[in-house]
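A protein chain is absent from this complex, but the other protein chains hold their places.
What follows is chain A.
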Amino acid sequence: MEVGQLQRRFLEYTASLFNQGLLDGQFQQLQQLQDESNPDFVVEVVSLFFEDSEKLLHDLTIAIGQQTVDFKKVDAYVHQFKGSSSSIGAQRVRNACIAIRSFCEEQNVEACMRCLLQLKQEYSLVKDKLQDLFRLEQQIVEAGGAVPMLE
């Protein structure tokens, strides 16, 4: 596929992620921060996010699965997850975190468990999409083109 087509595909894909609410303006902020001195900035930050998230999801699963749930602990994990997802613009993940927090306050274990499942699904979805996006970027670069930015 020639560069122009790849670039168009990339822009369309990016736009769809914003339209579906998977990503918000904060992701664009990250893209705008990327420059020649830091050409892999977005991939680096998002990779850190993936690492961090996987650990948090693991810890959250254990915490919510306890006989007696320590809601303070759960809330602390979710607060962190909310923060990092917000920082990279993963809007739906962030919203899923907000939902868990309100049920933590109510000390509703069942609801927390349901929300955790939702959170995992949202995370998994945005992770797949972002990886696809990065692959498209890679293809453009390999074809000798520049990665376009959505206005």
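A few comments on the model shown:
Everything below uses one rule, namely that a contact is a pair of C-beta atoms (placed from the backbone, for glycine too) under 8 Å apart; a residue touches a chain by one contact, two chains touch by 3 or more; residues count from 1.
Assume contacts and distances are computed from a predicted model.
Within the choices "Cyclin-like protein", "Auxin-responsive protein", "Autophagy-related protein 13 N-terminal domain-containing protein" or "Two-component response regulator ARR17", the name that UniProt assigns to the complex's undisplayed chain is "Two-component response regulator ARR17".
Within the whole complex, the absent chain has one touching residue among A:26, A:61 or A:95, and that is A:26. Check A:44, A:106, A:128 or A:142 against the missing chain and you find that the one touching it is A:44. Of the options A:88, A:133 or A:147, the residue whose C-beta touches the omitted chain is A:88.
Taking the whole complex into account, chain A touches the unshown chain at residues 26, 29-30, 32-33, 35, 37-38, 41, 44-45, 48-49, 52, 79-80, 82-84, 86-88.
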